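The complex is shown incomplete by one protein chain, all other protein chains being positioned as in the whole.
A, B and C are the chain letters, set down in written order, and residue numbers restart from 1 in every chain.
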Amino acid sequence: MSHFKYLPLQGVLERLDAGEIVIGDGGFVFALEKRGYVKAGPWTPEAAAEHPEAVRQLHREFLRAGANVMQTFTFYASDDKLENRGNKLTFTGAQINEAACDLAREVANEGDGLVAGGVSQTPSYLSCKSEIDVKAIFKKQLDVFIKKNVDFLIAEYFEHVEEAEWAVQVLKETGKPVAASLCIGPQGDLHGVSPGECAVRLVKAGAQIVGINCHFDPMTCVKTVKMMKDGVEKAGLKAHYMVQPLAYHTPDCGCQGFIDLPEFPFALEPRILSRWDMHKYAREAYNAGIRFIGGCCGFEPYHIRAVAEELAPERGFLPAASEKHGNWGAGLEMHTKPWVRARARRDYWENLKPASGRPLCPSMSAPDSWGVTKGHTELMQQKEATTQDQLKVLFDNAAPSKHP
Amino acid sequence: MSHFKYLPLQGVLERLDAGEIVIGDGGFVFALEKRGYVKAGPWTPEAAAEHPEAVRQLHREFLRAGANVMQTFTFYASDDKLENRGNKLTFTGAQINEAACDLAREVANEGDGLVAGGVSQTPSYLSCKSEIDVKAIFKKQLDVFIKKNVDFLIAEYFEHVEEAEWAVQVLKETGKPVAASLCIGPQGDLHGVSPGECAVRLVKAGAQIVGINCHFDPMTCVKTVKMMKDGVEKAGLKAHYMVQPLAYHTPDCGCQGFIDLPEFPFALEPRILSRWDMHKYAREAYNAGIRFIGGCCGFEPYHIRAVAEELAPERGFLPAASEKHGNWGAGLEMHTKPWVRARARRDYWENLKPASGRPLCPSMSAPDSWGVTKGHTELMQQKEATTQDQLKVLFDNAAPSKHP
Amino acid sequence: MSHFKYLPLQGVLERLDAGEIVIGDGGFVFALEKRGYVKAGPWTPEAAAEHPEAVRQLHREFLRAGANVMQTFTFYASDDKLENRGNKLTFTGAQINEAACDLAREVANEGDGLVAGGVSQTPSYLSCKSEIDVKAIFKKQLDVFIKKNVDFLIAEYFEHVEEAEWAVQVLKETGKPVAASLCIGPQGDLHGVSPGECAVRLVKAGAQIVGINCHFDPMTCVKTVKMMKDGVEKAGLKAHYMVQPLAYHTPDCGCQGFIDLPEFPFALEPRILSRWDMHKYAREAYNAGIRFIGGCCGFEPYHIRAVAEELAPERGFLPAASEKHGNWGAGLEMHTKPWVRARARRDYWENLKPASGRPLCPSMSAPDSWGVTKGHTELMQQKEATTQDQLKVLFDNAAPSKHP
Partner (left out) sequence: MSHFKYLPLQGVLERLDAGEIVIGDGGFVFALEKRGYVKAGPWTPEAAAEHPEAVRQLHREFLRAGANVMQTFTFYASDDKLENRGNKLTFTGAQINEAACDLAREVANEGDGLVAGGVSQTPSYLSCKSEIDVKAIFKKQLDVFIKKNVDFLIAEYFEHVEEAEWAVQVLKETGKPVAASLCIGPQGDLHGVSPGECAVRLVKAGAQIVGINCHFDPMTCVKTVKMMKDGVEKAGLKAHYMVQPLAYHTPDCGCQGFIDLPEFPFALEPRILSRWDMHKYAREAYNAGIRFIGGCCGFEPYHIRAVAEELAPERGFLPAASEKHGNWGAGLEMHTKPWVRARARRDYWENLKPASGRPLCPSMSAPDSWGVTKGHTELMQQKEATTQDQLKVLFDNAAPSKHP
């Protein structure tokens, strides 16, 4: 098998229609937070303008790992989010969105990459702003994507299908292919709409690709996409499917996903998936009929490479970064220690149950579950920084006795 | 407290003599393996020549995270290691070492960085080559370091103090400051020499800074450096101390460290330290009298930033990357969800026992312990690739019944 | 509060109708297996005849712990089970059943005990014998219960509601109160009948008390009884409810319960509930409207005592065995060590997360799931001992690759 190849540059729908696998990239905010360029809390993507070299390098690593899609680093780059709760930035929303488009295109052109412009859920929706207001926010980001001529559009990371429908309706007007991806699990969206029903509504709104990203681990996300697929098929509709899960194990989540875990976002390390977990994920997703397979928060380039290596027989080639990776541990044949060379085999890694090295810690957590979402006053957003008084109320409210 | 500052550019010994904290960088081979530029198994640093943009970016991230030392990416860049067991490279050893020096210097000049040229243990020593042969190998790398005028030298990652002494003796001839760092734990080197005795021998060989790197978790490494310090002080000698541990929890290791863990190197994820673990490490190291405090395998830039943030009161400034990090979770004050804002406090993160999300996995492993090291025929290295027959012997030998 | 009292001896229905709590005893086969009188595998109760002193003592301990019900030790004492698969016994079925009735009555008379005669599921049903054949088997045990004049009857430990209905119909003919208890979980019986539907069918068959015993942990059993109660109430019927769960934590079970766990039956120790877990169970059961609250496999006398202590405010008295037990750890006030005296308080024990002391073990298991039950040829029983050839087929079939 040759190590990698440049595909003839077709659009995302042409590829999916032809039955090809499209590999997504990984989540940028978590990866760049660890590299020092994104602030956890606001999670805004100003690094696209502030530190382009860092964003460019991460794009490049995902491309090299086998990704076909370069998502513009525009997550949470809506104006209302960029200035939420006292987040002060040097660059304007338009500058950030433009810089992100340029970086994605630059690296996409180094290989076989498509550029996808992305919008995500807004504080405005959480704060019960009107459909018109919320759509205007999406429209503003979209103007940049059109100007920069991205290849397709993704409405991703929506907890409420209603807001995602609004986004799809706006994106749809451009004539570009539209993908829509919710951050929900098998229990459905935060207003209780089932995954199947959500998918039907998104397809009807105009999305050609529907699926799940973020909030849950790979197997849970694949399971949820299956429920979406069932819903779409039962409704007599057609769509392509995508999945871009967390790289964290989340067996203990409720409907809100990893946001509710006590470890979010600063102590998720013990939950990080290994590359072998990713092999299982890629195979499971493929077997479920999903063809747009990528990652979200927690994914590092080697995770995407593992997806590409698992699916190399179907794709017919290995990604560039496999030049530095032996299949199923084969690189260990060159290790100096004989007992490490003895691990250079698939069955060893496939069956290993890795230890946490943390004997004082549990294997699962009890998630927070405040049970509030869009429509509750506690979810109203504000432009001003959270005050000490507001924090005190929250700290008191978080006492174990309050949320047993 | 100002966010960061450029110190007047003094040498490493001047800084340590003045009682300053010197923060090291993290390990490059593991970080770049995840980014797709280093092959696990041989672990050689040809990326310095092949993909300079990736190496440069990682240097920059560590600098930005607060590191004062840019170690040249020359780990295992001795000629005998570069061509061990069928490792075929496009670049020569000299080219790799030179490229690595240039990259380290380029980034060091962007801030407050010192360039340290590093040598590490050799297959030749494991294969029982003579002192003259082994020293010749170090000398070859050293010629590049002198030509490129690095600021100081580190002999690191030695399992046998004897080989480290040889390295120190070679490095010492240059007149540059010399640090020596073993990859051993409290049980001592692989020939059974205690940490205290190892340290005394290294100081007598000429090292001005002695300590530990790699193979064990931070608390174990700090404990071992304390034993070294005790040994040096009891011998009436003087030295500075350094520690550059793993970013993996290793409570279950024997004398060989994490190499023996079944999870090495492809399933260590659940063991990765959180940033809060790093705060404890930095404080413990400082309290133990160690002033050169850095990281090794598993460290990502945010881990070094945590070290720098913990020691910011002593240093008087925060690192550049803290612009994107609230102290002890303060960035979460800007999160959209109230229960996540409720986590924006030190006591929350300091006391959390993070779950692994892996209920089918244990918390500790039984390490391999083949009990062989330099002097055993099984440790003889070879230039040729490991054959299938050689592998078969190893796979059979690895059966559980053989090593209970 | 007085330490214990003898209630005026009323029947089980009179007590339940009056809103009283009836506390059951614990499971005898597991408790006596650990004491050396029951063989795991056949799990037959010949000890009633062979070693009456051991059975009498266990009855006495449960009475002393607060149990109001002495179940005759006649579990699996149907003739077809007593001689299944080569189980050779010295005593006849009639002798065992008679001896068991005498022992239960003797101890019941020492206090406030009711004697309940019990029948349980049969190999004949599993082997697809006819309704007439299966009912004849129940009838034979019943003849002894009538002769010995037990106070009421329990049909317990049924995996298929159909067989339980048959048992209830037979028991009902005696005119004595009849309780019926399935060993199923929230997923329903092994033919897929939901808990609510099962309960309705049992009530319609004539059971005055319905509920769950064995196979799942207390919280799961209480949840399942709630589903039964919902079903009965929605059908406009009336019943009393009982629950007699395992004393083992079983978060990882499928529909077959703890039988499928790899640890069944010889390595369940780490799953044993503490007395504090029992407090939570008793309260949860009471709050769910269940008034016949007891235990099954794994329960030791101190577990029943914990149930009785939790419900002492409602019952108005403590059990006899509380003479040797301080409330919520109060006995530790008399410990010689100050740090143990510091544990003599409710919040300490209520919030403790007890460690397993087994760092090489996981917290959950993957259950076997062969997916066979009554109606599959693999479930056909035989009088002859299992042969080596039959075992070989099973051992091969149990290989991990077969049942992933």
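Methods note: contacts are C-beta pairs under 8 Å (C-beta built on N, C-alpha and C of every residue); 3 or more make two chains touch, one makes a residue touch a chain.
Note that this is a predicted model, so its numbers are computed, not measured.
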item: Among C:G11, C:P262 or C:G375, the residue in touch with the chain that has been omitted; value: C:P262
item: Selected residue (touches chain absent from view) among C:E20, C:E33 or C:D112; value: C:E33
item: Sole contact to the chain not displayed, among C:E53, C:E173, C:D230 or C:E314; value: C:E53
item: Identified contact with the non-displayed chain, of C:P123, C:G196, C:G231 or C:G294; value: C:P123
item: Footprint left on chain C by the chain that the document does not show; value: 33-42, 53-54, 57, 60-61, 64-65, 84-87, 123, 126, 217, 248-252, 259-276, 300-302, 305, 320-321, 323-326, 329-345, 348-349, 352-365, 368, 370, 372, 378-379, 381, 385-386, 390-391, 394-395, 397-398
item: Interface with the undisplayed chain - residues on chain A; value: 252, 359-366
item: On chain B, residues whose C-beta touches the chain left out of the figure; value: 353, 355, 359, 362-364
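Quick note on the criterion: only the chains that are shown with their structure count from here on.
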item: Copy pair chain A, chain C: interface residue numbering same or different (half cut); value: same
item: Centre-most chain [mean C-alpha coordinates]; value: A
item: Of all other chains, the one whose Cα centre sits farthest from chain A; value: C
item: Centre-to-centre distance between chain C and chain B (centres being mean Cα positions), rounded to whole Å; value: 57
item: Inter-chain centre distance, chain A versus chain B - centres from mean C-alpha coordinates, in Å; value: 32
item: Chain A and chain C, separation of their C-alpha mean positions in angstrom; value: 48
item: For chain A, residues contacting two or more additional chains; value: 353, 355, 359, 362-364
